[in-house]
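Here the complex is missing one protein chain, while the rest keep their positions.
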Amino acid sequence: MMPGPGRSGLILEEPLLWEKGKEGRTAFSMPEQDVPECSGEVDRELLGNGPDFPDLSEMDIVRHYTRLSTWNFGIDTGMYPLGSCTMKYNPKINEKMAATPGIAASHPLLADELSQGALQVMFELQTFLATLTGMDAVSLQPAAGAQGEMAGMLVFASYFRKKGEKRNKILIPDTAHGTNPASAALCGFKPVQVKSGADGILDPKIVAELMDEETVGIMLTNPNTLGLFEESIREITAIVHGKGGLVYGDGANMNAVMGLVDFKRCGIDIMHLNLHKTFSTPHGGGGPGAGPVCVVEELEPFLPVPRIVKGRDSYHLEVDCPDSIGRLHAFFGNFGVLVRAYSYILSMGAENLKKASQLAVLNANYVRESLRDVLHLAYDKPCMHECVFSDKKQQEHKISTLDMAKRLIDHGYHPPTIYFPLVVPGAIMIEPTETENKDDLDQFITVFKDVAREAREDGERLRQSPMHSKVRRLDETLAARSPCLTG
Amino acid sequence: MMPGPGRSGLILEEPLLWEKGKEGRTAFSMPEQDVPECSGEVDRELLGNGPDFPDLSEMDIVRHYTRLSTWNFGIDTGMYPLGSCTMKYNPKINEKMAATPGIAASHPLLADELSQGALQVMFELQTFLATLTGMDAVSLQPAAGAQGEMAGMLVFASYFRKKGEKRNKILIPDTAHGTNPASAALCGFKPVQVKSGADGILDPKIVAELMDEETVGIMLTNPNTLGLFEESIREITAIVHGKGGLVYGDGANMNAVMGLVDFKRCGIDIMHLNLHKTFSTPHGGGGPGAGPVCVVEELEPFLPVPRIVKGRDSYHLEVDCPDSIGRLHAFFGNFGVLVRAYSYILSMGAENLKKASQLAVLNANYVRESLRDVLHLAYDKPCMHECVFSDKKQQEHKISTLDMAKRLIDHGYHPPTIYFPLVVPGAIMIEPTETENKDDLDQFITVFKDVAREAREDGERLRQSPMHSKVRRLDETLAARSPCLTG
Amino acid sequence: MRYLPHTDTEIMEMLAVSGHNQVEDLFAHIPEECRYQGEMELPEPLSEWALTDHFQNLAANIRSSSAKAVLLGAGSYSHHIPAIVPGLINRSEFLTAYTPYQAEMSQGTLQGIFEYQTLTARLLGMEVANASMYDGASALAEAILMALRLTRKKHTVAISAAIHPHYREVVRTYLQAGPFTIVELAVGEDGRTDFSALANIDDLAAVALQSPNFFGVIEDLERAAQTIHSADALFISCFSEPFAYGLFRSPGASGADIVCGEGQSFGMSRSFGGPGLGMFACRTKYQRSLPGRVVGETVDVEGKRGYVLTLATREQHIRREKATSNICSNQGLCALTAAAYMASLGGTGMRRIARLNYDKAAYLRKGLVEAGAKLLFRTPTFNEFVLCFDDDFEPVRNRLLEKGIVAGMELGNFYKEYKGAYLFCVTETTSKAVLDTVIKELRI
Partner (left out) sequence: MRYLPHTDTEIMEMLAVSGHNQVEDLFAHIPEECRYQGEMELPEPLSEWALTDHFQNLAANIRSSSAKAVLLGAGSYSHHIPAIVPGLINRSEFLTAYTPYQAEMSQGTLQGIFEYQTLTARLLGMEVANASMYDGASALAEAILMALRLTRKKHTVAISAAIHPHYREVVRTYLQAGPFTIVELAVGEDGRTDFSALANIDDLAAVALQSPNFFGVIEDLERAAQTIHSADALFISCFSEPFAYGLFRSPGASGADIVCGEGQSFGMSRSFGGPGLGMFACRTKYQRSLPGRVVGETVDVEGKRGYVLTLATREQHIRREKATSNICSNQGLCALTAAAYMASLGGTGMRRIARLNYDKAAYLRKGLVEAGAKLLFRTPTFNEFVLCFDDDFEPVRNRLLEKGIVAGMELGNFYKEYKGAYLFCVTETTSKAVLDTVIKELRI
């Protein structure tokens, strides 16, 4: 019997949509044709044949997606300790609130007075996020973390343009998420890599060496992607500010420090939050998310338009902001995601949010201590919300991080993040989050120890894994070499 | 590769609720204590300790039921050709309608004028069911088919009591569902078994022999549980009526004949319908269902109270019905189920309901014709909504109906009804229903043929099946011998 | 039609296999005189959207459900339902499955019902429970029939007049065809059952009480158990509000032999009275006489723990007319819902919510008494209580109705002797603000 909850059971195969269906079936309930037909009058030149979609019955569609869903694994299925992703429980009540008919049906382009409830949600959420980070002003428009980063980089650019300064480099630590350099580059900056220190955090001396008047500043993640708090953050931000630069904070790891760290006091000028991580909105197998940016007062004029302004007893939208970087989204960003985060913050309150961070850090340290005998610890110091191991100990048995990750699938766990951050070869990054209980962590630890034992004693089993899943290891090279992107 | 959709995949184990949990956790959102506490004042003599329930977090509960659900199989998962059960697609829109806040929140005991919408639903559904069956009056109160039967038997009893006749026997065919004799017995009647004829239907001659003035009448199912239409129904009902008896119709198989058969013209006096079969309300792993009874005018006074009466422009409840058998349910029966059936009838309309029956019968005959070479046909004549085979051909290979049924599980199908009706030894009763499409039927047929091939060539595999499911064949004898009903 | 997948071509192909030319031919053997005449007269089919509009209109025509508060229970209670409960139980694997005849592909339902049986037994202080009955009323009727089976030659049952009037009516319906006598035990001045009539009954099979009873009054179950057992009868204890057992001693712990009642409070919305849930539990020694389905634990061929429907020999599909009940489909999904609800509460939550219900009801009761109302009974109650008024209460009630508050129900229809008395109910869902409004209105 495997020590994890993973087992084999009955699941059903299902073909591609267009391998099913018969012309003439439908799963759509046709509304009444209560007006005369006149589409026939249209200019033939402009007409098409309509798309080549399969026709399916309602039962066909229901079975199709029901079956597909059973090949997937979500947080509701089991533990999902994907580092840097904060896969915590996504409360169902938030889904229900977002589906409130009046909220879900609201049109984004009507007069402000017709939309007060929606504007109130956004205004209050901005206030909450400002309180949570310690920052002064917030824009909710970015549709994900990377778009938040982009907003930040554009603010940098606008800020220096306005000051009349030409700077085009930006410091980015080697532990940064790939979106950081990509966002910086998109906004015309040249990333300069900052090596993290031997203890996994940034050394102010190195920053001081690299920071100059051609550099807009630094873009760092705190807690960083090794799960460590940048303890010299105040020195670093002082150095950057000293050279006239700005500091961008990637706040994707905010779940570690709610109510515990004040980012403004750390010297951060602008930061984004990932609501789909810290604020428990579901990740939906890839999105939608939301990546609000929070800034210090000085940078507020640069935030995206429209801005939501509270008048005496109503809210309104302001678009006349000459310094703004402009609009990032057709409307207000992923409003439905904002609603969920708002609902989460209201459900939790200050004390529980802080406690959530404390427990998230407790859980990570517990896993870290419990697995340190069997996995190599990349940096041997207390961690924040996640701990990073590597496959160093397993290499002698020719077992890689990938093999262990795939074996965890058989045991019924979603693998941790692997091979990231890049500075740790064969990284295994575990973020349990606060919603996992001790019993479940203990079981996970037992399983990981068992996998480590197998790595020593029965390596072939690991290389052959996963064995329980509907498909076995997939050929990613083939997929990339001869791409087949549509059927 | 197996020809059916059944495969092995990853599923997760999950302990019993009380094997999880820690005192002090909760999954319930505590409402505010906005009034003074005074429960402390209660007489200690009456107090208890509260139940010994495990304390779990919201995530615990969510994972628990999510995992349990993956061990189950519903219509949405795949084909469920359980004969006599009419496992057709359960439209999702009906669930949504039943959850309409104003409908779901209505209290059953308020003044009629506060509940008009709910009364309207019931009144109109009664009318629809009367139209569908051809009968004159309807009571929606019975909570399931068996309670409908009981209502019918009590109507029989009241009818004869009122007439001052003492009759205590009732004719019930050997093909009847077990609930029929059970319901009759519960109401003080002694069931007399009527043997069905060689062609699977009742012979009026036999009925004539058995029917006498000590017999209240007959309780028959039409189409019967062999999937055959009782072609002599008019003769039979005439015989029973001739002896002053009444005819009860078990309408569980109504799905075969909507808009095609008029039950009043057949001579039926009272019948029940299973809304959780014919009218597509989901069966919920055992219920709730609804088993309305439909009667001819003469029997209307005996129907359960309250009756819903339509006034000039409002509905009201009538309890003053001296001949009524009384109340069967604390309120109005399974109202939420009635709402779904009402929603279904409104979605379909007359034409589609008739077409549904036609297609249900088409599907059953198609399966019957397609499998007749590999399975023994109990009665070789065109069937209605279901066809009944047996394991006669497989017996020489020492393969039973049970073995084949269990093998179908591995192929990804819910087995047909087995070993019922009792008159067919080793019965395999297949009711595909109209919502299965031809492609899926063809695949099912291919699979069943393959199972029949295996029965000849590889019997041990069948006896070992199912192999894909989370648990293998379970020891039912042990369960019954030393019952363990609570943990 | 989106539920009917057949294309015309497919229909022709399929007909060909059975040698038919048109679908009508499949019905050729149905005698002409049995045929439906013409087409059914039903409304034209509605699209999803027209249907939704129709339901919005219907709902708008249920004024009570748009009320701010309905201060009435009487067997149907408003309790908070966590969003997770319906969300999980409506997963299609649970919702669209049949009764778990094929255990290997129904372990989800089966383990879930086994857990329901266990939590139910724990709640009620009993040893075993079944997989559900239709509702509290029919559960009581079945409990009485079970007691009559167990006590064989005795034919009289006594039922308290403080049991929900509808439950008593259903009992009468179920028992009407048998050779049974039903004696009703009067309600005492304290609102509890008066057992004095018991002494005069000969062949007493069982006595049935409800606690909290229809008036919200907590019966003294321990004393009742002594009285009933010394009359050599079985003690059936029923309920319509199981939340009471978060605070008050369970019927099982008080000595009942069979406990049954309504479980709607555990996660089901009122839904005009159904579907709810008949809960049913008894002592182990009676388990083979239980009506209804039960799930039991067993092992598979590899020794792995699993669950099956068991004790089938009690049931109609094996024993037919000799079955312990005719019940077949039960309220399975409601039982699963109740289990998920009980588990969401946990022991700790159950106690807290029960207390809050008590406290809120007490707040209104005290407030109204201070405003001039009189308690009909002075015995401890849970959730519900009965008040009398010096002046006609109807004008007050009507004013409250205009404010969207349904304040209690007049008892005259149920008990002539209590005409002019009103039954009130308060649960955790009613805010203090609403309660204060009611109190204030009475003072006016």
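Labels A, B and C are assigned to the chains in the order they are written; within every chain, residues are numbered from 1.
The rule we apply is simple: a contact is a pair of C-beta atoms (placed from the backbone, for glycine too) under 8 Å apart; a residue touches a chain by one contact, two chains touch by 3 or more.
What you see is a predicted model, and the numbers here were worked out from it, not measured in a lab.
Though it is not drawn, the left-out chain touches A, B, C in the full complex.
Remark: the omitted chain is touched by one listed residue; of A:Pro108, A:Gly242 or A:Pro425 this is A:Pro108. Here one chain is not drawn; of A:Pro54, A:Gly197 or A:Gly244, the residue touching it is A:Pro54. From the options A:Met79, A:Ala356, A:Met404 or A:Val423, the residue with contact to the chain not on display is A:Ala356. In the full complex, the hidden chain is touched by chain C at residues 48-49, 80, 82-83, 91, 429. Remark: the residues of chain B touching the chain excluded from display are 10, 22-32, 57-60, 62, 66, 91-93, 95-96.
Everything below uses one rule, namely that only the chains that are shown with their structure count from here on.
Looking at contacts between chains, the pair that accounts for the most C-beta pairs is B-C. Chain centres here are means of the Cα atoms, and by that rule the chain farthest away from chain C is A.
The mean-CA centres of chain B and chain C are about 20 angstrom from one another, to the nearest whole unit. If each chain is reduced to the centroid of its CA atoms, chain A and chain C end up 46 Å from each other. With centres set at the average Cα position, the gap from chain A to chain B is 47 Å.
Among the residues of chain B, those touching two or more other chains are numbered 14, 25, 29, 58, 62, 66, 70-71, 73, 76-77, 89, 91, 93, 347, 409, 435-437, 466, 469-470. Multi-chain contact residues of chain C (touching two or more other chains): 3-5, 10, 48, 82, 84, 92, 105.
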